[in-house]
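A single protein chain has been omitted; all remaining protein chains appear in their positions.
Labels A and B are assigned to the chains in the order they are written; within every chain, residues are numbered from 1.
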Amino acid sequence: MKRLLLVPAVAFAAALPWLVDDYTTATLARLLVLGLVGVSVALLTGVTGLPTLGQTAPFAAGAYAAAQLGLHDVANEPVRLLAAAGVGAAFALLTAPLVVYARGVIVLMITLAIGELAITVASRWKSVTGGTDGLIAAPTLDTDRARYLYTLAVVVVLVALVLLALRSPAGLLLRASRDDEARMRASGHPVTAYLTGAYAAAGGIAGVGGALLVTTQQYVSPADFSFDTAALLLLGVVIGGAGSMLGAAAGTAFVFAARDWLSGLLPGHAPLLLGALFVVTAYLLPRGVAGFDWRRLGRAARAASPGAMRRRNQEA
Amino acid sequence: MADILITEALTRRYGSLVAVDRIDLRIAPGERRAIIGPNGAGKTTLLDLVAGAIRPSGGRIRFDGRDITGSGPARRARLGIGRIHQRPAVWPSLTTLDNVAVAAAQSRGGVRRSRRPAIELLDRLGLADQAGVEAARLSHGQRRQLEIAMALAGEPRLLLLDEPAAGLSAVEFERLGEVLRDLPEGMTVLLVEHRLDLVYAFADVVTVLRDGQYVVSGTPDEIRMSHTVRQAYSGAVA
Partner (left out) sequence: MGELDPYLIPALDGVAYGLLLFVVAAGLVLSFGVAGILNLAHGTLYAIGAYVAAWLADGGWAAVPLALVAGVVAAAAAGTALAGLLTPVRRGDHLTQALLTFGLALAGGSLLVSAFGPDDLPVRVPAALDRPIDLAGHSYAAYRLVFIVVAAVIAVGLYLAVTRTRAGMLVRAAVDDPQMVACLGVNPTRVRVGVLAVSGALAGLAGVLGAPIIGPGPTTAATVLLLSLVVVVLGGLNSVGGTLLAALAVGEIQTLGVALLPTAAPFLLYAAMALILAARAQGLLRRWSTA
């Protein structure tokens, strides 16, 4: 039933550029991109049990990879997408050892550091990233409408792939690992490998988001991947329900739309209001958000007792 | 025939407490061994050590001729050690059927291939009508049965059972007895259990522990009559 509703929803989204002006179309394209990155956050936070503030890092890696290809006259969009996905996934694989042995709020702490360090690298590694000035990428598609439709198509296909993967045995293995890791190991499952795989996949998705960001705004700078972005991604995912990919995408898009709207409405006071939104969300959350089962997360944390942790380390 | 499980001076300390104190066990293939003893005897710790859930402070563990002291729990499971936990551990967000299928996946080459044998197992354990229900909604007794199905699904050569009868209804207890009786003859079982009627009916050999130390081993009849055992239990709740 829910799936049937998706068809008109996608059709409506495809028709939108003819209903709104170019500026709005461009904004919507950017929100789609952030929604896709939100899906990668939800994949980790909700399904895998690795709450993350660091998906801005593979997002940035993918964006700079695509922008660099653009600077080297690679105008072929699919090539740029694949390259960005590869760079995002490779970045995730490199940082995976930092992440996959930790659990719960510690992951939040470590991924926060990863994301922040990525911005520092982006600001300082001028030869590749252009530093804080950023990089300008030549447009590959001529109109806002074309860029929006292209982004929409990529996002729809990727989200559909994620949903299919989650319905497959791979999704079962991830959910089971989140539910009770010790039981997974007692059944012979290499949980760390599964988590690494999910983390790399989420990195790849965020990397594609980076390439799409470059396509939609033809410019990339460290400001696109700030700590605020990372936190708003998590907030959007939590509001939308981290267990539901579509909810997470919608929640993320909503949060960023709200930020843009608020900063237009009350210049300079957007952070204050967003902060308030965080607080309100946190107050309303306990047990509340559909799809995001906090109790289950709590159980998982308890299952990760000292003994369970040692088992994890032995597995490594 | 060579013993399938051998522990040599197996020891686990928690600070100054020695939970398992230099335990030597030799268990033959196909043997049904029960471990009994008062609370705090170190029974569950011993099972955790054999399953790899915790690391020993000293001593060695051999399984099927191989030194597995340094192996993690997943590796031991793949070698053929299956277990159930004292508090039933299942995956609450998965259906009952998927729980068994995921548990069997490693030994049967994937989740999809495990579904058919999983249905048969659920049938044997009286959970067939719960196959499509999320495990979170099962009763305690049903979860216990489910975890047994999950352990059996991996077709272990050594099965570790930690108080399988705890919290079961009379009907469920009866069925547990049947399931244990019907276990394949070649499967070695290490059973920790407080219900002595089950222990005496099921075990070939009973080992008594107290305060982490080995007290005595013998046939159920010998243990039932043993003065030492009564002493070990004196003042403690069986």
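The rule we apply is simple: contacts are C-beta pairs under 8 Å (C-beta built on N, C-alpha and C of every residue); 3 or more make two chains touch, one makes a residue touch a chain.
None of the values given here were measured: they were computed from a predicted structure.
*Asks:* Give me the visible chains that the unshown chain touches, in label order.
*Replies:* Spelled out, the missing chain touches these shown chains: A.
*Asks:* Identify the residue among A:20, A:79 or A:109 that touches the chain left out of the display.
*Replies:* With A:20, A:79 or A:109 as choices, the missing chain is touched by A:109.
*Asks:* Per the definition of touch given earlier, which of A:36, A:202 or A:274 contacts the omitted chain?
*Replies:* A:274
*Asks:* Tell me where the left-out chain touches subunit A, residue by residue.
*Replies:* Those residues of subunit A that touch the unshown chain are 51, 95, 97-98, 101-106, 108-110, 112-114, 116-117, 120-121, 124-125, 227-228, 231, 234-235, 238, 268-269, 271-272, 274-279, 281-283, 285-286, 294, 297-298, 301, 304-306, 308-310, 312-313, 316.
Everything below uses one rule, namely that only the chains that are shown with their structure count from here on.
*Asks:* If you average the CA atoms of subunit A and of subunit B, how many Å lie between those two points?
*Replies:* The mean C-alpha positions of subunit A and subunit B differ by 42 Å.
*Asks:* Which part of subunit A faces subunit B closely enough to touch in the complex?
*Replies:* My answer: residues 169, 172-173, 175-176, 178-180, 182-191, 293, 296, 299, 303, 307-308, 310-311, 314-315.
*Asks:* Taking the complex as given, what residues does subunit B use to touch subunit A?
*Replies:* Interface residues on subunit B, with respect to subunit A: 48, 51-55, 70-75, 77-78, 82-83, 85, 89-94, 98-99, 101-107, 110-112, 147, 150, 154.
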